[in-house]
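Just one protein chain is left out here, and the rest sit where they should.
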Amino acid sequence: MNGNTFGRLFQVTTFGESHGEAMGCTVSGCPAGLELSEEDIQGDLDRRKPGQSMITTSRGEPDAVSIKSGVQDGYTTGTPIGMVIQNKDAQSGKYEPFITAPRPSHGDFTYSAKFGTRNWGGGGRSSARETVNWVAAGAIAKKVLSSQGVEIKAHVNRIGDVEAEGVSFEGMVEHSEENAVRCGDPEVAREMQELIERYQEEGDSIGGSIEFEIRGAPRGLGAPRFDSLPARLGQAMMSVPATTAFEFGLGKEASEYAGSERNEDWEFSEEGDPVPVGNDHGGIQGGISTGEPITGEVTLHAPTSIPKEQTTVDWETGEEKTVQVIGRHDPVLPPRGVPVVEAMCALTVVDFMLLAGRINPDRMDGRPGEYDTDYHPSSPDNR
Amino acid sequence: MNGNTFGRLFQVTTFGESHGEAMGCTVSGCPAGLELSEEDIQGDLDRRKPGQSMITTSRGEPDAVSIKSGVQDGYTTGTPIGMVIQNKDAQSGKYEPFITAPRPSHGDFTYSAKFGTRNWGGGGRSSARETVNWVAAGAIAKKVLSSQGVEIKAHVNRIGDVEAEGVSFEGMVEHSEENAVRCGDPEVAREMQELIERYQEEGDSIGGSIEFEIRGAPRGLGAPRFDSLPARLGQAMMSVPATTAFEFGLGKEASEYAGSERNEDWEFSEEGDPVPVGNDHGGIQGGISTGEPITGEVTLHAPTSIPKEQTTVDWETGEEKTVQVIGRHDPVLPPRGVPVVEAMCALTVVDFMLLAGRINPDRMDGRPGEYDTDYHPSSPDNR
Amino acid sequence: MNGNTFGRLFQVTTFGESHGEAMGCTVSGCPAGLELSEEDIQGDLDRRKPGQSMITTSRGEPDAVSIKSGVQDGYTTGTPIGMVIQNKDAQSGKYEPFITAPRPSHGDFTYSAKFGTRNWGGGGRSSARETVNWVAAGAIAKKVLSSQGVEIKAHVNRIGDVEAEGVSFEGMVEHSEENAVRCGDPEVAREMQELIERYQEEGDSIGGSIEFEIRGAPRGLGAPRFDSLPARLGQAMMSVPATTAFEFGLGKEASEYAGSERNEDWEFSEEGDPVPVGNDHGGIQGGISTGEPITGEVTLHAPTSIPKEQTTVDWETGEEKTVQVIGRHDPVLPPRGVPVVEAMCALTVVDFMLLAGRINPDRMDGRPGEYDTDYHPSSPDNR
Partner (left out) sequence: MNGNTFGRLFQVTTFGESHGEAMGCTVSGCPAGLELSEEDIQGDLDRRKPGQSMITTSRGEPDAVSIKSGVQDGYTTGTPIGMVIQNKDAQSGKYEPFITAPRPSHGDFTYSAKFGTRNWGGGGRSSARETVNWVAAGAIAKKVLSSQGVEIKAHVNRIGDVEAEGVSFEGMVEHSEENAVRCGDPEVAREMQELIERYQEEGDSIGGSIEFEIRGAPRGLGAPRFDSLPARLGQAMMSVPATTAFEFGLGKEASEYAGSERNEDWEFSEEGDPVPVGNDHGGIQGGISTGEPITGEVTLHAPTSIPKEQTTVDWETGEEKTVQVIGRHDPVLPPRGVPVVEAMCALTVVDFMLLAGRINPDRMDGRPGEYDTDYHPSSPDNR
């Protein structure tokens, strides 16, 4: 309702503003028996964190997560996991010109329109800093999924007009973390990096996109019609800051395909299992997963914070004025967006798996023998 | 949760299968005082209904809606509006080859995977026939919105590689209902029609896309982060059957825009109101409406039901077999999809307006003087 | 949100007013494979229906339910079950004095305060006629539960100051449907009947209460804290029209018990299963079911529609006036409330069982061999 909670059974509720004291989130509905420590989460936070390369903002945030609840003796208890991440390096001074004037194409104006107030420090709640919470929650979701054989990977497949095509899941896994752009094709990554630096030098920024792939998700996920897999992935991805397009399977190209081209026959696999011939359907038919890899793409527009001169209005003086958004900003969003997209994939899929009763606790590391069937009263025969 | 309900305050809950007895929906949360009759709804149902032209299925459904509740003496009462639409022309016989074999690229296989059952008649609940409910509910949402100065229009902007560019809102309104394709550019509409007929003759089908525009929506709609306007529009549009992409504003093209190109200055309008210069942002900044027209696009893949020969598996015999999907099917989806997309726009926006307290009952036709302040106990001073 | 939907995974959405064309509801989330026909539902509708005895209203409603969707060849499909029940015997004329004047202690005044309109025919949506939908949906929930070994029974345990104490589950089952009062103690039932007739003769009405018991519910149901079993039963029961109190276990008497009296030791059953000694806890500890019978009680105030003279205000004339609520009304609510309370128990418990993954489809009659593992793709190993 208020935009601060995502998910139905695996729910994340977040708080925090760019220049507030802390970010934080509560993960409600994580099954008991998952081995979990702060280290499991820190890895993804580090992939998202500012200051990791020349093409990211230099804001100095360690983004160290502290788990406050929901874990006992190293294992989740099934009760809510509270997490807090301190903000350490807010420099609100740089935002002073914007106390009474909205930054162009930011959320400044619209947040004021909605809330009737102005939280100018770093954009307040409208800042993409919020996604630190998503990545923290997503890391837990990923770990649950991994125990069930589901793996998720994303990479940057386009910056401006430079595109990486045909990168496989394995390619993403192997190469995307080797370069600052987070592209699964090392060659193309270099081109992207050069392009980004060119825009950066000009005091400008550039758009791009992220491809994701989800492997091992079982068949039958998704509750048509309004809670179908594409519907909930759509909600998840369109939540990612700066996103202007979401596609799955052939995506936008599907408009140019004939039915006979796009349709995929069913055949029996060697094991006698019915499988579709090909995956132009991106792992989803009729809004429900087919068991094939779920593939999609997210387009992010260029960062709106640019040093170039722009014009805006001053609410107080009633006059237009020229501004420069100085701060410490990213020239491009997809590289740091990769773990964010992965997190939203994970949160979406783990939620559907819980709804489908497809999380098998025996596959989690658990604490076998200790809290198990001997005394566990929920035996299959209702007692 | 189960995919049969859309919306938070303005909620639609639907039922019905392609070859069941009836389709139906309940609209819960429609404000009291809206003048409403079945005629208000029938217009949009007729735009969606089968058999309206040579390029739509010939299934003969009058799609006459019957309102069962929620309206008294011609005005809504604020209590749920129950609607039923009888199915008249189901011909299940044509689906018999598919009782034990999934149609390629349909929802047949995945629905069976999810529910563990097989509803083969016309695809059961997976059929796009369900959207008759959405259009009925959307017509009510549109009428509420219209009373508040919000208007919604969509048209077909692409079929295969034929594209209509730069069609204005006025162009859509004026021309899109004149031609069977529902394209706002009459010239391009002819080309599209020819293209469709070519595919139809070959026993094939083709994809396309729909553009929409929402005029007059107030500033401040959308609850960031996970219930932002793009997030909920994303859920709404990705629910539309056969949709593989959703975009707003520049959409996918945004990846190629520099920040300095896409960013839009703020200036004062002649009335002294701050306005953005341009609408590359598609009416949404920071996930919240700016007051500019909300623009977006939805891509629909080609219909999967084609007479061409395809291969599938038979669960019973355990063998592969050649099939043709004969039935009565559309060679292209966007023309009948236009009222569906409009309906989902309307349902999304009316919900956000209720959440924002932006539905002004005095703007509805109401029944002035009769149920009004004289006796209305909810006076502003709490009594 | 709008009060027309109950449940999370097993969801009921209702529509209809007392004097509208029809009542109806959509059950979303019922598992596939349940044998279901209208006869399964009609039994409970007949127990609730008006005109069944001298101590119920004489309104002549057959309350025949028609299933519109969600059932194929006699078995549920997992998709929403739409149901419609026609209103046949509305006599709005009798309500004419109340078009501009609220009936005392009815929902007339408050519905107008909320909706800003006046639906005077039989109370419109505020009428207890709405519960016909609950009973229809509850009958389906009961059938699902019954397949899982869960049985629900309620009876009238108090009318005015006449009380039936210590009636066992078996007693309720055996006797409560034998008498018009629906009390499990035939002796006390006679006293109750006499008391009711006395009030009826005086043009008056009287309050009472209903006891329920749920047998066979598994351990572990309930999601503390705000979705605990008592919290959701509380919501369910306080929804029942005219309810002013909800209790479980010792209920209100618990205030007079010492901890040492109310506490129950744990011991091992003969089968080595830990069981609490006694059931003063009413089947719930810490908000979660213990596996013992879940017991509770609901108090319903006297019907507000009475022929005795009362005073009210006329909004139009601005004057007070004397009125008599003539219509056809019940002198007491619990006898017809019994199936309503059972329905709300069933809807609450089936929802928690789905959430807990405790509905075993193999225990439903299903259609064995036909839609089964041979081709079912959701095998435990994720494919």
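Note that the chains are named A, B and C in the order they appear, and that numbering of residues resets to 1 at the start of each chain.
Convention: a contact is a pair of C-beta atoms (placed from the backbone, for glycine too) under 8 Å apart; a residue touches a chain by one contact, two chains touch by 3 or more.
Not measured: the values here are computed from a predicted model.
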Sole residue of C:Glu35, C:Glu151 or C:Asp204 that reaches the chain not shown, by the stated touch rule: C:Asp204
Of B:Glu96, B:Glu174 or B:Asp273, the residue in touch with the unshown chain: B:Asp273
Candidate in contact with the missing chain, chosen from C:Lys114, C:Arg215 or C:Arg363: C:Lys114
Interface residues of chain C (partner: the chain not displayed): 1-6, 8, 14, 101-102, 104-111, 113-114, 125-126, 130, 158-161, 199, 204-209, 219-228, 230-239, 241, 243-252, 254-268, 272, 274, 276, 281-282, 284-291, 299-306, 308, 310-313, 315, 318, 320, 355-356
Touching residues on chain A - with respect to the absent chain: 1-2, 4-5, 8-9, 11, 13-17, 20-24, 26, 28-29, 32-33, 67-70, 72, 75, 77-82, 84, 100, 109, 112-119, 121, 124-125, 315-316, 361, 367, 371-372, 374-378
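Quick note on the criterion: only the chains that are shown with their structure count from here on.
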Whole-Å gap separating chain A and chain B, where each centre is the average of the chain's CA atoms: 27
Whole-Å gap between the CA centroids of chain B and chain C: 36
In chain A, residues with contacts to at least two other chains: 219-220, 274, 291, 355
